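Every protein chain except one is present and positioned as in the full complex.
Each chain carries a letter (A and B) given by its place in the written order, and its residues are counted from 1.
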Amino acid sequence: TEWNVSVWGKRRAFTEHVEKLAELVAEKTDGEFTMNISYGGLSQPKENLDGISIGAFEMAQFCAGYHRDKNRAITVLELPFIGVNTLEEEVAVSHALYEHPAVKEEMAQWNARILMTSPMPQYNLVGVGEPRDTLDSMNGMRVRATGGLGEAFKAVGGVPTSVSAPEAYQAMESGVVDTVAFAQHAHLSFGTINQATWWTANLNPGTVNCPIVVNTDAYEMLSDDEREVLDSSIDESIQHYLDNYAELLARWDDVLEEKGVEKVMISDEELAKFREVAAGPIRDQWIADMSAQGLPAQELYDLVIATLEETRASN
Amino acid sequence: MAGASPVLEDDSVLSRLDRGLLRVERLMGLVAGLAIFSLMLLAVRSVGGRVTLNAPLMGYVDFIEQLMPLIAILAVSFAQRDGTHIRMDLLVENLRGRALWLFELISVLLILMLMLFLIWGSWAHFQRSFDLGAPWWSRDSTTDIAMPIWPAKLLVPVAFSVLALRLLIQIYGFARALVLGLEKPVAVPMVLDAAAQAAAEAKALEEEEEQERANGPD
């Protein structure tokens, strides 16, 4: 069996679990089951779910905030200030949520089955010029932030302006956006850190959720052995991803120093104000909207919070 | 090569159909033109708002992404009508009569076949973004201000369907010319034939001689 896998950008920490999965699967089946990972050759990032639904490729990565209406249920994980602190917690809550029937049903509409998540740390801003370290300075700021993060900045007067991740550098340089919210790996990979003069170290408004999905038919067409190998390789792939990301985070301060990027700390007072306008109201709005559309929104939210507490307790 | 070619007209049903469809196509072309114009106004609003009020236009990129399919696709049939879509006419330029109509006919038949598949595919693309049970019937939305995308996606199979009608007219026009061995069929873009070119060249030569006479020999 040969699978085509559609991701975007270039190989980076964000795709390491996919690379690892391909490696493990090929190894364990002696090359009987291989994966061709294509960085942008098979689809646009925003059309990956469409491609899975069509069956053009068998596996893909996408981010929930790119297209809220395609994947309402999992956007709960993109709510601002939800309280996830580590990548391990991110994995735990994501994978618990992916098992919820509402999520499975929504993915089934795309003929898709979620395999695993791509855990990411909190998104923080980079920018040039005066640091945007108060809510006032964020008023009128054009910020590259999608999904719930965009909503959060909107709540303080910012203007979320989306460009795809590969275009972010260009958008920043040409003034389409003033600031870009990314995880660390993406600031590195898409070069936004090279443009920046400052990075917010503790804004931590939330993150985006980017699952890896497979086409259901392709998954079922695998032989029992192949499917077993695929399923049993997921944990190891995620572990590889986490180890790799931990190394990147350990290097992060050196990177900032090397590139001459100022580490901006936002005062507790400002953070509290931000949380107040962005956390509760946006969450309540989300629950109301999604309930109105027939999703068990409160249940999904509670599941996330319960899993988060459980994970903390067990550590 | 590029640029419009003349389309002949008369009182036949075919020609009337051609002109009837042209009215629709011109309208679609004008809508596309106005969309380009609004692109300009949108930028003025966006920049103006940002510079004067520190209030950039929310969803500027989303608006552009919604306008672009109008601009890029709506007039596709308008351009097919008079042969604006570019091609290499190295070969067809040198063909006459039935041989020419045969090649033209094969070309438009192939394009029609392509269009039937693309109407199917782009309709499916629209359908995936459309859900009668959802608010705004939307199952796919723009990133910043969550506008439903299905209207822009629907535009593609609609524009392609108009193009398919145009191709049917051209297929009939070329087939008729092929069967009847016509010199100057109506309702299809004419290749600027050798006669016209020769005439132009003859005229040019004449002028040159005139000029030489006027200037006298060197």
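In this section, a contact is a pair of C-beta atoms (placed from the backbone, for glycine too) under 8 Å apart; a residue touches a chain by one contact, two chains touch by 3 or more.
FYI, contacts and distances are computed from a predicted model.
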Subject >> Name per UniProt, for the chain absent here [options: "Nitrate reductase", "Succinate dehydrogenase, cytochrome b556 subunit", "Cobalt transport protein CbiM" or "TRAP transporter large permease"] >> reply: "TRAP transporter large permease"
Subject >> Chains shown that the absent chain touches, full complex >> reply: A, B
Original post:
Which of A:Gly83, A:Gly140, A:Pro166 or A:Pro296 sits in contact with the chain that's absent?
Top reply: A:Pro166
Original post:
Which of these touches the unseen chain: A:Val176, A:Ala201, A:Ile234 or A:Leu271?
Top reply: A:Val176
Subject >> Interface residues of subunit B (partner: the chain not displayed) >> reply: 1-4, 26, 29-30, 32-34, 36-37, 39-44, 46-47, 50-51, 61, 64-69, 71-76, 78-80, 84-92, 103-104, 106-107, 110-111, 113-114, 117-125, 152-153, 155-156, 197, 200-201, 203-204, 207-208, 211, 215, 218
Original post:
Mind pulling the subunit A residues that touch the left-out chain?
Top reply: 2, 4, 10, 36, 38, 40-44, 46-47, 50-51, 54-56, 128-129, 163, 166-167, 169-171, 173-176
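The working rule: only the chains that are shown with their structure count from here on.
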Original post:
What is the distance, in whole Å, between the centres of subunit A and subunit B, each centre taken as the mean of its C-alpha atoms?
Top reply: 41
Subject >> Complex interface listing, subunit A residues touching subunit B >> reply: 46, 50, 53-54, 65-70, 109, 139-140, 142, 146, 150, 154, 159-163, 176, 292-293
Original post:
What residues of subunit B sit close enough to touch subunit A in their complex?
Top reply: 50, 54-58, 60-62, 124-125, 128-129, 134-135, 138-141, 143-144, 146, 148
